[in-house]
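Dropping a structure here in structure tokens format, bear with me for questions.
Rather than the whole complex, this shows some of its chains in their spots.
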Amino acid sequence: MFDTALSSSDLLFLAKGAGMTIIVTVISVTIGTVLGILFGVIRVQLGAVLSAPLTFFLDIFRSVPLLIQLVLANAFMGMVLRLQLSGFTVACMVLSLYTAAYCSEIVRGSIDAVPSTTRRAARSLGMSWAQDMRYIVMPLATRVALPSWIGLALGVMKDSALVYVVQVTELLKSTQILITRLQEPLFLLMICGAFYFLISFPLARFGGYLEKRWSND
Amino acid sequence: MFEYTFQWNQALARLPKILEGAVVTMEVALLSMLLGIAFAILLTLLRLSGSRPLHAIATTWIEIARNTPALFQIYMAHFGIASFGIHLSPFASLLIGITFNNAGYLAENFRGALKAIPDTQTRAGRSLGMSQLQAFRYIIVPQMLRISFLPMTNQMVWAVLMTSLGVTVGMNSDLYGVTQDLNALTFRTFELFAIAGVIFYVITKAITLSARLVATRLFRY
Amino acid sequence: MIEIQNVRKSFGPLEVLKGIDLTVQRGEVLTVIGGSGSGKSTLLTCINGLEPIHSGKILVDGTEVHAKSTNLNKLRQKIGIVFQQWNAFPHLTVLENVTLSPRKVLGMGKAEAEVIAEKQLKHVGLGDKLSTYPSRLSGGQQQRMAIARALAMSPDYMLFDEVTSALDPQLVGEVLETLKMLAEEGMTMICVTHEMTFARDVSDRVAYFHQGIMAEIGAPDQLFGDPQHPETRRFLASVR
Amino acid sequence: DKLDDIISSGKLRCAVVLDFPPMGSRDADNEPVGFDVDYCNDLAAALGVEAEIVETPFPERIPALVSGRVDVGVASTSDTLERAKTVGFSIPYFAFEMAVTANDEAGISSYEDMKGHTVGAVAGTYEAIALEKQIEEWGDGTFRPYQTQADVFLALSQGQLDATVSTSTVAMANVKTGNFPGISVVGKAPFDTDYVALFTNRNEYGLLNYLNLFVNQQIRSGRYDELYEKWVGGDVPSLMVPNAYR
């Protein structure tokens, strides 16, 4: 169908880009999830009023384009804090907080979804707050949260296409570099899109399946 | 070490231009939302149509929109489509890209909303003498609207944020594009993008707050 | 007049109506009783054309319901139906629930529709709930609203499908009272019900359905007092 | 200071634009090559350190510097007074003439023909700023900035743009690659010569001093001519501004 000048070294180059996409995603989602759980629990524990500053801070990450977050964080780290960070580090930092902001919403919602009467029952059996969290809230909240969390992780993967602004060559950027040389935009873009799709689609379906299964009981 | 002195007045002097960009951003977001809703309804109907090819078309659209980066979709709308000899202005490319994305997400949403409305509702409407279309229009759609309202608001916020991707297809009249152009002139990166960030924040807050107001007025049941 | 002539209807391999013959005259109140799954609800939804039939004919005032040429939307205006599940439109107030069809289907003006709706709502005892949303109503009130909603189309026939069986016991009475009132006013009605007292007191005739067949039909005294069919006897013994 | 930091860290990080042939691009193995890449390597060698090429799109050159991602920009950056408020420039190390490249079907054969057409350039470059101003003055036509030089030529060959103004070296190099069918260089753009300079942080006088001397040495040693011949070819442009000290 396509007569292409794509060489095996170019494919390797693309694969490197894809690898970068995956690495950035995995790091950010991991850190972001840990932070998100932490922030989410803090927000539930403190209540809406006391946690308002934290909520506001996290809200910024959901209300300003990621592109601007990256540019600003980049400029801020270097110019104001005078830290010598690689673009990769900045990308992971911003994406981690970005993930944490959304994740804390998911965590908060799913903890709230555990009936307070169930938690009361646990406490009245002599369980401490931590035990209640560990043995009752976590397993129940996880079922509520997991499908949305999968969606979030995939979202972060797709949004990681923007880290090119801090000089991280991920998949889409690699594709653009190859388009420059090979001048086969449609073909290369389709390879790139297919890669994202092949990772995202099955996982998204899996999330949907979990949601359906767990909402039944 | 390098000392960075903030020069806010230099950046603020450009505020009128930035605000013009904000207006364009709102325009694109709003248009893409209206078109997105229209296409989402169309996609939903296609999926309900019972015809296999139509269903497949709708599903393909929805899954691609949901499973590839928005940046990719917008880039595709400009450079990808151009491979077929179709030339779109940056504005059109951006609009098409975001609309494509919106429609995909909204259609999925509408499907969920439709599922949540019991079909006894249509039945009740039909048995009062309403046609299929009337039952859909007066009974199903209003209820769907309520269920989908919050997701639609979120999508609108997304649309606003997505306009920032227009620069990759040569758009420079929107909020991000204007800011980037000014940055090229003055190199006051931090100040300019901070201002743009604040404006984006204000826009998205305005959207969520007004949506909440509208919702309380609209959905009193 | 509703004429049902040898009607058969299947869901997939399952034959639900196995040749029903039945005529309901103007002004008559017919009660249909029978076990779960015997086809009672299906019969009602066939009468107003919500379900297709596979053979036979249903004529309402001489119009064949399932003929291609029949305008079903028009036909349904003269056949009101109220279901077991409360089908209030949750996004509309009580008044709007009732005026919606007259306005959109009959093309009435808002004011005119509201006059009629208020009249019907008062009739069923909901005159003080006009601007309430259904979520604030009890099940019994929702059912009465559904009745008013059907009546607002000025139907010639009313079909009731176990309108009380999803209700809390203390709410059943108020809905049955409404049905009784309608019957006394001369409305032509087919009521599917499990309320035997109601069937006995209000109906002109009672039909007993068993596995897709109308096993027996007769005056209440006769059917309850001296049932002919062995299944009828078994059924009546079980519900007593 | 920074000069010491670079020497003691043993690494020089240069911001280079890699879709700007012949100044910077990637070879078949997708490795960075070009005039600027060699220039950075020379600088690193002079400093006795290792060079690290950091790819930066045009709009990101200065942010990359001010955010500490790179030490020096070797990125064909025009030394405008506006920018000098933010970063410190060396003396010019290269000079561009501007050329008009057009799609063959647009019927453009000179700079003035661009009036009323859709034209574009790379966002944030000297020529983009000048061209956008020109379109505004004409009051007819559309200007579109793209993020990279590659996108500009891609758009041009796809017919999305009718013409572009770019440095003549870049225009020649791109047309020569054969990657972009249907476009040709049609003439000069009457913009002032675009002197480009190395840049680093504004207050790093030690490093700036070093850079100035380095550029001077490159010319003296003939390395400048050598690199010019290797990547561009033809008459070496003078880096002297007539009737001026610097």
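For clarity, chains are labelled A, B, C and D in written order, and residue numbers in each chain start from 1.
Throughout what follows, contacts are C-beta pairs under 8 Å (C-beta built on N, C-alpha and C of every residue); 3 or more make two chains touch, one makes a residue touch a chain.
No experiment lies behind these values; they were computed from the predicted model shown.
Enquirer: Using the labels shown, what formula gives the copy number of every chain type across the whole complex?
Expert: A x1, B x1, C x2, D x1
Heads up, the rule we're going with is that only the chains that are shown with their structure count from here on.
Enquirer: Of the pairs A-B and B-C, which shows more C-beta pairs in contact?
Expert: Spelling it out, more C-beta pairs touch across A-B than across the other pair.
Enquirer: Quick check on this structure: which chain has its C-alpha centroid closest to the centroid of all protein C-alpha atoms?
Expert: B
Enquirer: Provide the C-alpha centroid distance between subunit B and subunit C, rounded to the nearest whole angstrom.
Expert: 47
Enquirer: When the centre of a chain is set as the mean of its C-alpha atoms, what distance in Å lies between subunit A and subunit D?
Expert: Their C-alpha centroids are separated by 36 Å.
Enquirer: Would you pick out the residues of subunit B that each touch at least 2 other chains?
Expert: 1-2, 4, 79, 82-83, 189-190
Enquirer: In subunit A, what residues contact two or more other chains?
Expert: In subunit A, residues 71, 75-76, 79, 82, 176, 179, 185 touch at least two other chains, as defined above.
Enquirer: Could you list each pair of chains that touch, in label order?
Expert: Pairwise, the chains that meet the contact rule are A-B, A-D, B-C, B-D.
Enquirer: Note which residues of subunit A are touching subunit D in the complex, please.
Expert: 7, 9-10, 13, 71, 74-79, 82-87, 90, 164-167, 169, 176-183, 185
Enquirer: For the complex, give me every residue of subunit B touching subunit C.
Expert: Touch list, subunit B to subunit C: 118, 120-121, 123-131, 134, 138-139, 142-143, 146, 219-221.
Enquirer: Report the residues of subunit C in contact with subunit B in the complex, numbered from low to high.
Expert: Touching subunit B: residues 48, 50, 73-74, 76-77, 79-81, 83, 85, 87, 89-93, 100-101, 104-106, 133-135, 146, 149-150, 153 of subunit C.
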